[in-house]
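Of the protein chains in this complex, one is absent; all others appear in place.
Per-chain numbering from 1; labels A and B assigned in written order.
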Amino acid sequence: MDFPTQSSPYLPVANNLSRLMTQVMLGLIPGALAMFWFFGWGVLFNLTIATLSAVTAEAAMLTARRRPVKATLLDGSAVLTGLLLGLALPPLAPWWMPVLGAGFAIVFAKQLYGGLGYNPFNPAMVGFVVLIISFPLQMTLWPPPLGMHTGATLGFVDTLQMVFGGTVPAGTGLDSLTMATPLDAAKTQLGLDYTWSEILARPLFGHVGGYGWEWINLAYLLGGLWLWRKRAIHWQIPGGMLSALFVVALLFYIADSDAFGSPLLHLFSGATMLGAFFIATDPVSAATTPRGRFYYGAGIGTLMYVIRTWGGYPEGLAFAVLLMNMAAPTIDYYTQPRVFGHEEQ
Amino acid sequence: MLTATLALGILSALFGLLLGYSAIRFKVEGDPIVEQIDALLPQTQCGQCGFPGCRPYAEAIAAGEADINQCPPGGDSGIQALAELLGVDPKPLNAEHGVPQEKRVAVIDEQTCIGCTLCIQACPVDAIVGAAKQMHTVVAEECTGCDLCVPPCPVDCITMVPVKQDIVTWKWPYPESDTRPIVIARQA
Partner (left out) sequence: MRRLMVSILEQPLKIPGGLSLASNKAQSLREPLRQAPIPERLIVPLSQHIGEAAEALVGVGDKVLKGQVIARSLNYISAPVHAPTSGTVTDIGEYPVPHPSGLKGVCIVIHADGHDTSAATGLAMDNVFAADAADIRQRVREAGIVGLGGAGFPTAVKLNPGPQRQVELLVINAAECEPYISCDEALICCCTQDVIDGVRIMQHALGATQVVIGIEDNMPRAIECLRDGLARAGSHDIRIVPVPTTYPAGGEKQLIYALTGEEVPSQGLPADLGIVCHNVGTAAAIARALLRGEPLISRVVTVTGAGVRNPCNLEVRIGTPMAEIIEAAGGYTDQVSRLLMGGPMMGISMPSDRVPVIKTTNCLLIASREEAPPPLPASACIRCGQCTDVCPARLLPQQLYWHAHAREFDKIQDYSLFDCIECGCCAQVCPCHIPLVQYYRFAKTEIWDQERQRQKADLARQRHEFRLERLEKEKKALEERRAHARKGLEKRPKAGDADAKKAEIAAALERVKAKKASQDAAARNIDQLTPEQQARIAEVDARRSGDGTAGR
């Protein structure tokens, strides 16, 4: 009797890419729900538009590059890029923003480099950076979180009209419909020589990290811990990133608590948890050695603090991630583990 | 203005010194280039490149008198290695000099051999043993498969036989493509 041959091992492999991507998507659910709760329908529009655009762009590029379309789309990586970008954009952003961002992310940051596995930069963050550099005004279109409304609240139809038609409901204006995010507001106020204690007294700042935002971050944290439990991500990147952010923030906070925000504020505001567990952990563009991952995460945490505190933008996650993407190969080179039976270098 | 000029001047002087120092301190002592080229050549000594042996070809490459794509036994990987060493672009093998062939070894039909010693004189690596009017034979381990012994033989008793792959020399194949692991050799 004759048999087919191949190289070992032979056992069935349970792991696959779409499973991994699906796990990450499931992990996003608590955070996404929290965002939907606080910011309304715009969040869902962003997610839908960004995901559809990402998938369309991916399909188009795969066709152009004569690669298998269906099999590649099923790995879920394009969907995930779309979701991550959608979650990072302001909920009232006009429809073409997620389209442009997701399209740029897939076409330029991913497929032109050779597709999944070959992109040196995190595609979602490239899309985000393109948008924030090109359209800074539209990137501030955050509605007030639920319970903070000063004017009218936007329903499904109102949001739809605003996102797709650019029209605001009668009797309201953009100013009454949007509100600066806590990090943005703090930056402005600090520029006006307010101290942190004065700033934090405003209701917008909630308990520790900004009204609503602290709950969103907590939800992302839960999803992230679940991911770690499922072994879909390693602890080193979020661990490194959060501890670096905490430590750096703590040092400056101790030095001058009026000029610098508290470590908890940094951990639970903005995109900290989304970034730590879902964006920085994108394996393709991150460092891969066990120690390297920690340093990579720590680099992101530190840069994020620097950009938040001294940079021109209120949130520094995207830039921090892209900068550390550049450093990843070098980090990997210098953090190779000691091979079994080798002397410590 | 003056300060800026001065500062720039001092800086450039400093960097110049640093560069000069490192050029001396970290100087790389290399083998003479001919040795390095020769080390990359397959040492078949077949002369297909148009030079009488591998070393003359290496010397010619070093002197810029020959191109890197004249060695069929070295094949594409040989050209690649030479291109890397010399920092030039690899190019396809020049077909004028022949085409790469699988590894072969000369075999003398001992019934036909008349013991003329012509092949012994032609062999560049002295891999043929025998004496006048005695039967000759090829030491297979030392034969480079250069073909040079074939033309002089007056009775055409030398054949070039492909080297048979055995279990010791067998190599795992490169996984066929990213999308499908190779199914390796099947028994006939």
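Here, contacts are C-beta pairs under 8 Å (C-beta built on N, C-alpha and C of every residue); 3 or more make two chains touch, one makes a residue touch a chain.
Computed from a predicted structure; not experimentally measured.
J.: Taking the whole complex into account, name the chains on display that the unshown chain touches.
T.: Every shown chain touched by the left-out chain: A, B.
J.: For a quick check of understanding: of A:Gly27, A:Gly40, A:Gly115 or A:Gly206, which residue touches the chain that isn't displayed?
T.: Touching the chain that is not displayed is residue A:Gly115.
J.: May I ask which residue of A:Pro136, A:Gly155 or A:Pro290 touches the chain that does not appear here?
T.: Selected residue, touching the omitted chain: A:Pro290.
J.: Residue by residue, what part of subunit A touches the chain that was omitted?
T.: 1-13, 15-17, 19-20, 71-72, 75, 77, 114-118, 231, 234, 283-284, 286, 288-290, 293, 332, 336-342
J.: Taking the full complex into account, what residues of subunit B touch the chain not shown?
T.: 38, 41-45, 53-55, 110-111, 124-127, 135, 142, 144, 165-167, 169-175, 178-182, 184-187
In the analysis below, only the chains that are shown with their structure count from here on.
J.: Based only on mean CA positions, could you tell me how far subunit A sits from subunit B in angstrom?
T.: Distance between chain centres, rounded to whole Å: 53 Å.
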